[in-house]
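Every protein chain except one is present and positioned as in the full complex.
A, B and C label the chains in the order they appear, each numbered from 1.
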Amino acid sequence: MTETLLHIDHLAVEIAGHRALHDVVLDVPFGGSVGIVGETGSGKSLTCRAALGLLGSIGGSVVAGEATFDGMDLLTLPERKWREIRRYSIGFVPQTSLVSLDPVMRVGGQMAEAVRIVDGRAEAKERCRELLEAVEMPRAEQVLSSYPHELSGGMRQRVMIALALVGRPKLLVADEATTALDVTIQRAILELLDRLRRELDMALVLVTHDLSVVEASCETMTVMYAGATVERGPAAEICARPIHPYSRALIAAQPSMAGATTRLAALSGAPPELGEIPDGCSFAPRCPFATDVCRGGQLSLTPVAPGREVSCRRLDEVLQ
Amino acid sequence: MGPSLLLRRGLQAIAVCAFVVVVTFLLVRIVPGDPVSAISGPQASAETREAIRAELHLESSLPSQFTAYIGDLLQGDLGHSIVQQGKSVTSIIGESLPITLYVVFGALVISAVFGVAFGLLAAVRGGGIDMGTRAAVMVFLAVPPFFLGLLLILLLALEIPVFPAGGWGEGWPQNLEYLVLPSIALSATLMPLVASVTRQAAKDAMRQPWAEAASARGLPARLVVFRHILPNCAASVITLLGFNASVLISGAVVVEAVFGLPGLGQELVTAVTERNYPVIQGIALVTALIVVAINLAADLLSLAVDPRIDPS
Amino acid sequence: MSSLLETRDVTVRYRQDGPAAVAGASARIDAGEALGIVGESGSGKSTFAKVLAGVLAPSGGEVQVKGRRWQEVKRRDPIRRTVQMIFQDPYGALNPWMSARETVAEVFRFWERQSRAQAVEQAEALLAEMGLSKGAMARRPGELSGGQCQRVGIARALACSPDVLIADEPTSALDVSVQAQILNILVGLRETRGLAIVLISHDLAVVRYVSENALVMYAGQVVERGPTADLLGSPWHPYTKILMDAIPGGTGDLKPVRNEIGDGHPCCFAARCPRLQADCQSLSEEAGPREGDRVAHCMHPLPERSEQIEQRAQ
Partner (left out) sequence: MKLGLRSRGSRGRKRSIALWCGVGLFVAVVLLSILVPIFSAYGPNQLVAKPFQAPSASHLFGTDALGRDLFVRVWAGGRLDLAIAFIVVGISFLVGTLIGIATGASHRRWLDSLVMRFIDALIAFPFLVLILALIVVVGRDRSAWVLPAGAPAIIIAILLIDWSIYGRLARGETLSLRSRDFVTAGQMIGYPQRRIVSRHLLPGVMRITAAYAVADVILVIVATASLSFLGAGVQAPTAEWGSIMYEGRTVLANAWWVSVIPGVVLAFTGLAVGLIADALLNVER
C-alpha cells in the first residue's frame, strides 16, 4: 500500500499495566486529511502520542498491533530515529498549544533553535520569517522579538503551526488545535491548515471532540470511544448517516443551529475511565442496543459500505 | 494605571525599613519596669546606669527619644558601646561586618551552584538520584549549621588537617583558608532548600506542555534541559535566595561562634552577654537593612529573568 | 410590570482608569424567561453575568432585582436567594473539602434552619433529582467527574429556591454527551419550576437550544438583541453574522477585516467590521434598526435574510 502514509492497525497501548488503547485503526493517505473524533478519555491524544513515539514519558507502551509510517515500521524504532521522525517527518501541534511555548524565551529564539537543528546555522532568521509568512502571521518581525505571553491565542497557535512546519513534514498532526479559540479565530486556523495541506502536499490529522469541525474540514474520519476505533469512513457520510450507536448518540447530542423542538438525545452515564474499560464492546454499558452478546470477546471493524467500517456486534439490528 | 511594580516594591521596602527602625527603637523600651536595670542588671554601678540612661536618651519623653534616635541615625550615628570605653557602634559594625559578608557570600555561591546542580540532576534523572537528593535535603535541613561546623572541624581540620579549625586576620590571601569551612557549614542551611526548590521547579517545568512540545519537535534532551528547563527555574531560585537572606545571616552568627571568626555574630553574642544594648540595637538594625536590601535586589532580579511579570 | 432582574447602562472597570470590561450594557429578565448572552472571549459577557448575579458592583449604571438595587441588598437578605449561579469550572465551583451531600445540605441548614438529618434528606432528594447516584453524593469534588460536579453545582443553586439561574459557560468544560445532559436539566428546570435562566455561552447552538431571547456582546457592549430564532435566522449586526459564518460548515462569506481607525470610534466593532463606512462615525446611542424587541446597534445592518441558515433548518 504505497498511497498510505501513516497506517495504524489494531494498536493496543498499556499505561502502567492498564489497557488504555485497544483496536485503534487509522489510515492516513499521502496528502489526505483525516479527523479523529471522540470525547475525553477516548484515546485520541494517546493515539497521537503513539504515532510520535511519546508514550514513554507517561509510562505507556505498545503491547499489540502495528504502525507504519511511509513504509517504515514505527514500533521497532530506536529513540534516535524517533527524534528524526519528529524533526523531519511528522509535525505536531499539541493539544495545549496556547501554553506550549517556553514562557521565558522569545518566540524568535525558540523558532531559530528548531530551525538551526534542521537547516543549520545559516539564515535561520530568514527561514523563521518565511515560516511565519506561511502561517499568515501579521507583523512577523515584531512577533519574533515577543515573549509568548505577549501574543494572543490565535497568534500563539500560528507560531505552533509554524514550528511544526520547520522540518518540512509529510504529516501534520493537530491535536485539538482550535478548541480553546474563539469561533472566528478557529475558522481562520482551520482554513490555514487546509491551505497548508494543499500547498505543501502534506497529510493532516485533525484531532477534535467537535464533530462539526471534522465534517467541515476532513475527507475521512475515525470515531473513537474508550480507546478503540468504533467507526470510520468518509467524514460527510458518517455525519449525515452515522451507523455505530455511539456515533449516532454523539451527533444527536449536539444542539443544532436550526433549533430543536424536542429535547437533545442525551446519552446517560459517562465514558469509562482508564483502567475501567470493560471487556468486549466498551460502549455496551451505555448502548441502547446492547445485549449479553456485546459483553466479552474480541470485536473488530466490519466493512458495511465501500471505505466504511463499523465495530459493532449487533450491526443487523442497528442498521434497521 | 497604578504605580509601576518597581516603584511599589521600592515603597514597600521603605515601609519595611521604617518598621524596622521603629521595632529596634522599641526593643529596649518595651521592657516591663525600668529599662536601665533590665539592661544593666541589678548589680550595675551608678555610672553604668547613668551611661545607659544618657546613651538611650531615657530622660526625655518617648516621642522625643524617638526623634533623637532618628536624628542620630540619619547622621550615621548608631550610638556608643556601654563597655569598650564607649567605642562607637558604627565602628564596631564597620570592622566586623565585612567578615560576616564574606562568609555569607561564600555560602550563597556554594549553595546556589551546588543546590541548583543537585536539584536539576534529581529532577532530570529521577529514580535513585531523586530519592537520595530528597532524603539528603530532609536530613540537612535538620542539621544546624553549628553541628555541621563541628563535624567539619572534626573531619577536615583535626582528623585530616586540610583547613584550619578556626581563626582570622593574617591578611589576604591566607584569610581565604579561614573562610572555606565556615562557608560550607553555613551553606548547609541554604543548599538543601535551593536543591529542593530547583528540583520542584524543574519537575514542574518538565511537566509543562511547552517542555513536551519541545521534545515532540525533536529537540535533543540536553538542549531542552539547559536552554528551557533551567532558565525557567531561575525565578524560583532567586526568590528563594532573597527570602532566605535572613536565615543566612542568622546562620552566620552561629557559624562565626563555631569557627571563632570576629564577625558581626561574635560582636552580637558578646554584646548579649554584656547586655550592651546600643551594640545589639545597631547590629539588629544593620542586619535587617541588609536583608531588606537583598530582598529588594532579588525582587528586581526576578523581574529581569521572568518576562511574564510586567514591571509597569 | 416589574421585571425579575434588570440592568440599565451597566459599566464595569476593573481599574479606575482602565478600559471598560462592560460598557453601557442593559438587559432585562422576566420571570420564567430564558436569555442567552453570546460573545467571544473578552466580550465582557462573564463580567456582565457577575453584575447580574450581584457579586460584582458595577462602576456605573443600575442593577435591580425585583425592583431593589443590588448594591443595597445585604449579604443575608433573603432576596439573595432569588438569583443563583452555576459556573464554568465545575471543580472550582465546589468546596473541595465538602462532599456533594454536605455542600447542598449546608444551604438548607442555613436558609431553612433545618436539622442536620432533615437537611441531608432534602439534599439527597435534590441531588437524586439531578441524577446523582447515592454513592456519588458522599464523594468530594475531586472524586467526581466534571458532569457530576456540575450537577452538584446546580443542586446547590436550586436549594436556595431561586427565581433566576445564571449559567456562565456551564458546559464548555464538558464533553458533548455530558453537555447534552446538563442542557436538558436546565431546559427541564424551566418547565418544571418556572425558573428564569440566563445562559452565557460562546456556542450559538447551545444558546439557540436553551433560550428564546439572546444578546450578542462585543467589547463590553450589546451589539444586537432579540428573539434567538430571529436573531440567528437573519442577523442584523455584521458581528453576529460573522459569528454565525465562522461556525464550521458555514459559508463564511462575511469575514472580519482589519480597519485602520483611530481611537474613540463610536462603534465598538469598527476596527474589524467589513461593512465599515464613513458615516459610521455618526453612530449614536439610539442608532440602528428596531422592531419590537429586536435591536441592533449598527448604521449598516444586514437586511438580507441568511439563506444558508434557512437551508440548514430543514
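Note that in this section contacts are C-beta pairs under 8 Å (C-beta built on N, C-alpha and C of every residue); 3 or more make two chains touch, one makes a residue touch a chain.
Since the structure is predicted, the reported quantities are computational estimates derived from the model, not experimental observations.
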Residue, one of B:7, B:70 or B:139, that touches the chain absent here: B:139
Contact residue for the chain not shown (choose from C:95, C:133, C:251 or C:282): C:95
Selected residue (touches chain absent from view) among B:153, B:201 or B:298: B:153
Positions on chain B contacted by the hidden chain, ascending: 12, 15-16, 19-20, 23, 27-28, 30-31, 38-39, 134-135, 137-139, 141-147, 150-151, 153-154, 158, 246-251, 253-254, 257-258, 268-269, 272-273, 275, 277, 280-281, 283-284, 287-288, 291-292, 295
Where the missing chain touches chain C, by residue: 50, 53-55, 75-78, 80-81, 83-85, 87-89, 92-97, 106-107, 110-111, 142, 153, 156-157, 160
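Please note the rule applied: only the chains that are shown with their structure count from here on.
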Contact-richer chain pair [A-B vs A-C]: A-C
Cα-centroid distance, chain A relative to chain C, in whole angstrom: 32
Complex contact set, residues of chain B against chain A: 208-220, 223, 227-228, 231-232, 234-235, 305-308
Residues on chain C engaged by chain A in the complex (per definition of touch): 40-41, 145, 147-148, 175-181, 183-184, 187, 202-206, 208-209, 228-229, 232, 242-250, 252, 256, 258, 309, 312-314
Residues on chain A engaged by chain C in the complex (per definition of touch): 39-40, 138, 153, 182-184, 186-187, 190, 209-213, 215-217, 249-250, 253-260, 263-268, 270-271
